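Of the protein chains in this complex, all but one are displayed in their positions.
Letters A and B mark the chains as written, and numbering starts fresh at 1 in each.
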Amino acid sequence: MRARAAAAQLALLAAVGFVVWYLASNTAHNLEARKIASGFGFLAREAGFEIGESPFLAYGAADSYARAIVVGLINTFRVALIGIVLATVLGTLIGLARLSHNWLLAKLAAGYVEVVRNVPLLVQLFFLYAVITENLPGPREALNPLPGVFLSNRGIAFPVLAPHAAHAWMVLAFALGVALAVLLARWARRRQAATGQPFPALAAGAALVLGTPLVVFLAAGAPLALARPELQGFNYAGGAVLTPEFAALLGGLTLYTAAFIAEIVRAGVQAVDRGQFEAAYSLGLPRRRTMRLVILPQALRVIVPPLTSQYLNLTKNSSLAVAIGYPDLVSIANTTMNQTGQAIEGIAIIMAVYLTISLSISGLMNWYNARIALKGARQ
Amino acid sequence: MRWLRENLFGSWGSTLATLGILWLAWMLLPPFVEWAFLKAVWFAPDSRPCRAEGAGACWALIAEKHRFILFGTYPYEQHWRPGAAILVLFALYTASALRRFWRPALALAWLGGLALIGLLMWGGVLGLPYVENERWGGLMLTLLLATFGIAFAFPISILLALGRRTRLPAVRALAVAWIELVRGVPLISLLFMASVMLPLFLPEGVSIDKLLRALIAMIVFAAAYLAEVVRGGLQAVPHGQVEAADALGLPYWRKTLLVVLPQALRVAIPPLVNTFIGFFKDTSLVVIIGLFDLLTSIKVALIEPAWSGFGVEAYLFAALVYFVFCYAMSRYSQDLERELERSRTHALKGN
Partner (left out) sequence: MKARLAVAAAALLASGALHAQSTLDAVKSKGYVQCGVNTGLAGFSQPDSRGVWKGLDVDACRAVAAAVFGDASKVRYTPLTAQQRFTALQSGEIDVLSRNTTWTITRDTGLGLNFVFTNYYDGQGFMVPKKLNVKSAKQLNGATICVQPGTTTELNLADYFRANKMSFKPVVIEKLEEVVNAYFAGRCDVYTTDVSGLVAVRASRAQNPADHVILPEVISKEPLGPAVRHGDDRWFDVVKWSLIAMVEAEELGLGSKTIDQQLASTNPSVQRFVGATGDIGKQLGLDNRWAYNIVKQVGNYGESFEANLKPLGFDRGINNLWTQGGLMYAPPVR
């Protein structure tokens, strides 16, 4: 029996190995026959194309392909991170709305979830992009809903703080505040365990996190100069601009993922047994602490694993950017493949990047699951 | 009245929400109805009435292009063939959805049905002119991609799920590698790979046509996702069942086929249907590699200068078609889940 299993496995491995070898040798032969150079040497060559938005990293047509791909990677992370935050907030609100006692609100939330989940994201992206570019006015007739904010089909231009040395110090102070708050929370927990006296660690921690940067800010003389966007020539200059491509992709990803998160949140809250509420109340815990100490930890145990996979989905779905022209990793790798003919290398880069993201997030999730799993209970 | 008070105006917050929703509806619905229905252009020989001042939605675009959207570049005189094929597909879908048809004969019906569809679509016999699969398109292609994708991916996914749970290390490693590698990357990258890299993998002079290449990528993709669902079902099979089968001395494959899989798949049906829905939506991505599915047909219909510029209408129509299919599937999955739940509790009580 053992020997048979071993033989079968060996045969399988040999078959897979043969197929891989066969495909690889074909590929090598084809590349040679078509005089396609392989290897990643092309990454150092001049890219020659411009990229619409490259925040955090200056880029021009004279830069290398490698730099262009890094810009794409940054753009992917930018839209994915902001999308995750917004989708979580919106999804939680919709999920809770579905549980609302208000009939109209609950039905509206349910209808939203049904419609959005049953239409492909790509169709939604095309639709949103058409709506944004076709229905907003040009930059010279831009809507001006708030002073300094301009809404046009070039995107949303809004003022940002003009850079000042104090801002860097505020970031440091913020980090310091976070560290202090963590220490405080530990101390409070230990004291509660030892003496049974609760300490309002949350409020005090929040005061530390927000207060420390505020002190620095005031000490530096409250530098609040704004860089305002102004119409110069063809476009707005100064301030910051969210492009329509970014807005359509972010909006599409957020609205789509929020519908899935809403269902996860709803299921998580419903999964907590009613008896838990009643037990907490009968122990005399106030409502807010019941939520925080009893309900939320249990709901989170149900919510977190599917939520993480939604975050992963959102990140992978951001690759649809290529269809509406947001310069994400896939879109730039695609352009690179067209210009250089290095299809294998381009696809390898895309896959390697997404695999790294996926595997590290699932690693993180497994670690978290192990931490919050019921001690002693194995599933 | 009482219902209103309890469900719409139960508290301050609730009242506020109700009023807010009503106000939004008042602001948004009338202009939408006016645009989509009252002022819409339903039929027109060309797009000029649509471009007139104050005209609403241009549904005439859909009226003019509906045959192209449904059947793509399939020969116009032969459109009854994909039409009939769609009907056959619908009959198969319906039969598979009804529990009283769940018996081995259904598999035969599928084989026969798919053969009939192949016959209708390709032709070449019985006086039907041959139509090569480059000309298949539109809604028909979307349905075919989804159906054949699932039909091939499902058996593979069962093997993968079993492979992931086996004690044989080499088999398990291969199954895990397939599942995790595929689930870790976006479908687009697999489609790019199939459309650009696959021709390089094959020996010189041999090529696979575009449709088949895309289908291979979709099968590889769907199999990995389905495998995880099937694995969930396998985990739900009580251990005692496996032990009982072992005690009877059943060999691995008979144990798996007769005891484990039937129970595992039964539990996994609702999440399986949800995965089908996701896969059906994902077929729209082939627009990026230029395959003529429903979404591509709609976009190409917009390219003709006489009709371009009505993207909002076209995409709303696309959304509607996808919604009808996905919503039907998701309602079905919910009903089924409830029914299975009921029959299970019933069985438990019977014991």
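As a working rule, a residue touches a chain if its C-beta (ideal position, glycine included) is under 8 Å from a C-beta of that chain, and two chains touch if they have at least 3 such contacts.
Owing to the predicted nature of the structure, the values given are computational and were not obtained by experimental measurement.
Only one residue in the set B:Ala55, B:Leu181 or B:Leu212 touches the chain that does not appear here, and it is B:Leu212. For the chain left out of this panel, the touching residue among B:Thr142, B:Thr296 or B:Ser333 is B:Thr296. When the full complex is taken into account, the listed residue touching the unshown chain is A:Thr133, out of A:Thr133, A:Gln276 or A:Ser362. Contacts to the hidden chain, counted on chain B, fall at residues 51, 64-65, 67-68, 71-76, 132, 134-135, 137, 192, 195-196, 199-200, 202-210, 212, 288-290, 292, 296, 299-306, 308-309, 311.
By the touch rule set out above, chain A reaches the unshown chain at residues 18, 22, 30, 33-35, 48-52, 61-62, 126, 129-130, 133-134, 137-139, 152-154, 232-235, 243-245, 322-325, 327, 331, 334-335, 337-339, 341, 343.
What we mean here is this: only the chains that are shown with their structure count from here on.
Rounded to whole angstrom, the centroid-to-centroid distance between chain A and chain B, based on C-alpha atoms, equals 27 Å. Remark: chain A residues 5, 8-10, 12-13, 16, 23, 26-27, 29-31, 33, 100-105, 108, 114-115, 117-124, 126-127, 130-131, 134, 316-317, 319-320, 322-323, 330, 334, 337, 343-344, 347, 350-351, 354-355, 357-359 touch chain B in the complex. Those residues of chain B whose C-beta lies close enough to touch chain A in the complex are 6-8, 10-11, 14, 17-18, 21-22, 168-171, 174, 180-181, 183-189, 192-193, 196-197, 199-204, 277, 281-282, 284-285, 287-288, 295, 311-312, 315-316, 318-319, 322-323, 326-327, 330.
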